[in-house]
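Have a look at the structure that comes next, please.
The complex appears here minus one protein chain, its other protein chains still in place.
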Amino acid sequence: MTSYLARRAGIVLVSLFGASVAVFAVLAVLPGSPAQVILGTQATPQAVRQLSAQIGTNKPLWDQYLHWVHGLLIGQLGQSYISHQPIGPQIAQALTVTGPLILLALAVGTLVALPLGLGGALHNGKLTGALLGGLSQVGIAVPSFVGGIVLIIIFGVKLRLLPSSGFPGWSEPGQALRSLVLPAATLGLVEGAILSRYVRASVLDQLRSDYLRTARSKGLSRARALWRHGLRNAMVPLVTVLGLELAALIVGAIVVENVFSLPGVGQLLLNAVGNRDLLVVQDIVMLLAAVVLVINLVVDLSYRLLDPRVRD
Amino acid sequence: MTAAPVEIAGACQRDRAGIRRWARNPSAAAGGALVGLIVAVALVSLVWTPYPPLAVDPSHSLAGPSWSHPLGTDQYGRDVLSRLMAGSRVSLYAGVVSVLVATVAGVPAGLLAAQWGGVPAQVVLRLSDVLYAFPALLAAIVLSAALGSSTTTAMLAIGIAFVPVLVRVTRSNALVVLGSDYVLAARAYGRRPLAILRRHVLPNIATTLIAQMSLLFSLAILAEAGLDYLGLGTTPPTASWGDMIQTAQNYLSQDPLLSVWPGTAIFLAVLGFSLLGEGTAELRNARLGRSA
Partner (left out) sequence: MTLLSVRDLCVSTAGGLRLVDGVSFEVQKGERVGLIGESGSGKSLTALAIVGLLGEGLRATGQVLFENEDLLAVSERRRCQLRGNALSMVFQEPMTALNPTMRVGKQVGEALRVHRGLSRRAAARAAVELLARVELPHPERCAVMYPHELSGGQRQRAMMAIAISCDPLLVVADEPTTALDVTVQRRVLELLDRLVAEEGCALLLITHDLAVVSEMCDRVVTMYGGRVVEVGPVERMVSSPAHPYTEALLATSLAVSIDAPSDGALPTIAGNVPAAGQFPSGCAFRDRCPRRAPACEETPLLAGDATHKVACWRPITEPVGSPAR
């Protein structure tokens, strides 16, 4: 088990390394130096050279790369080229919005996926099952930003129940939560629809399994047999999917934060892209990639823990 | 050497999924109809739209549906229907580019990994694992930051992000075919690996690959629309559905319908391709008696 853990962790590290090189390389290929971009086309060559030295972009690429990675590892994420603000605290601040958003969305998604998937499986082959399946198909095809806007139209504009944009900060927890409701619902409903298909497939697998038949032959009703025997076995593929969906949520949050003008990590990233604030982009992208990879690793490990057959 | 024996009966069961059987599957039929509609609209828009999509008419801005403008106008007085039609081209183009990139890179890699195994396969698989972890949207954002916003860069990024999926699907399906008896027989009477790939593996995995490509197509449309919405894809004033929604969001209280039309268009396009992909996969599974 520990050797497996070591191997998988090794792969994660290699992936992170590869990602960092890729991100750095792509952004370094930009025409014109960052200093040039910041100062604009009117800048004198001297000003450009001065700024380059100041922000460290006049050094050879591999030097810059190592400097950057080193900073990432020790938690010093540097300063934005443009605003000169330290990046680390900015990201931390943004996480106070993005973090709760994702957790809420995960909760909504699970609450949607479980009944939708379970119902679809139990009524498979009947009209109810087909309808539930259709519902999840529809949920998948709706883009998150469209869903968000529709929710804004209904709850924000027409009914005026919930705020349609902005985030007041955690000093007012009630208001803060209210402003997260629609975004979390947007993210969660779509992810829930996607997840529900896996739930359905997994539950169907259980219902068709031989050991469920054996359980029923002992006198357990279909529901009880599913609960006592099917659940544990259904968990295994579901945990994997949950992990993957978490990664999708993190990325989906980027779009949703834009829809609702939430000052989270996504908006930070997009603003940085718009301003050509490269270091911020690099740092955030690496952070997100690292989170996704670690989640996948954790999911992989828990999969092995849940299935005793794989444990040995 | 004796003459090459006749191909063993049952080898290379070419997919004769007749149109009729395909049409009977509800998902495939519905998906096919939607896809056909969108392709038709895109083709028509190349030669004709009710109004030029870029024609501005400030005196008629934010008008609701009427006889002259069935879907109304936007904030610049541009006809929504015309822009919607033109936008379909962008979405289809996005799907084509990304799926093409993914297929051209992913399918041969998957075949290579399946056929030859060993070190090359490991390299391919590890690379694809690394790529897989990197979310498509993130890659597109990075590329946009580096190369500037355009549909093509966005689609390249998404296409590259799709490569691991196709590598995996190709490889696992190819392995199944390569392990079958008729391929073993083909090897036994001297068929070379490339010929086996071409004559046995590809035709048998073709349908599954097409189903997967259709699903990826739907995801590409979704991703592209999202990127346009964020301002990282197609640049205005070119009509694209995502961009139309982005601007429409500013007028939600005055004209909510403005965002609904392009939203519905995206929804139908994504639904169409995804149903098509699912229906094709269902047909394939049914034909094999669920053994794939």
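Order of writing sets the labels: A and B. Residues in every chain begin at 1.
The criterion applied here is as follows: a residue touches a chain if its C-beta (ideal position, glycine included) is under 8 Å from a C-beta of that chain, and two chains touch if they have at least 3 such contacts.
Since this is a predicted model, take the numbers as computed values, not measurements.
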{"item": "Chains on display which the left-out chain touches in the complete complex", "value": "A"}
{"item": "Omitted-chain contact residue, chosen from A:Leu220, A:Leu287 or A:Leu301", "value": "A:Leu220"}
{"item": "Missing-partner contacts on chain A, residue numbers", "value": "124-125, 208-211, 213-221, 228-229, 232-233, 306-309"}
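Going forward, only the chains that are shown with their structure count from here on.
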{"item": "Intercentroid distance (Cα basis), chain B paired with chain A, Å", "value": "23"}
{"item": "Residue numbers on chain A that touch chain B, as the complex places them", "value": "11, 14-15, 18-19, 22-23, 26-27, 29-30, 137-138, 140-146, 149-150, 152-153, 156-157, 164, 247-248, 250-251, 254-255, 258-259, 269-270, 272-274, 276, 278, 281, 285, 288-289, 292-293, 296"}
{"item": "Chain A partner contacts - residues on chain B that touch it in the complex", "value": "126, 129-130, 133-138, 141-146, 218, 222, 225-226, 229-232, 242, 245, 248-249, 252-253, 256, 259-260, 263, 266-268, 270-271, 274-275"}
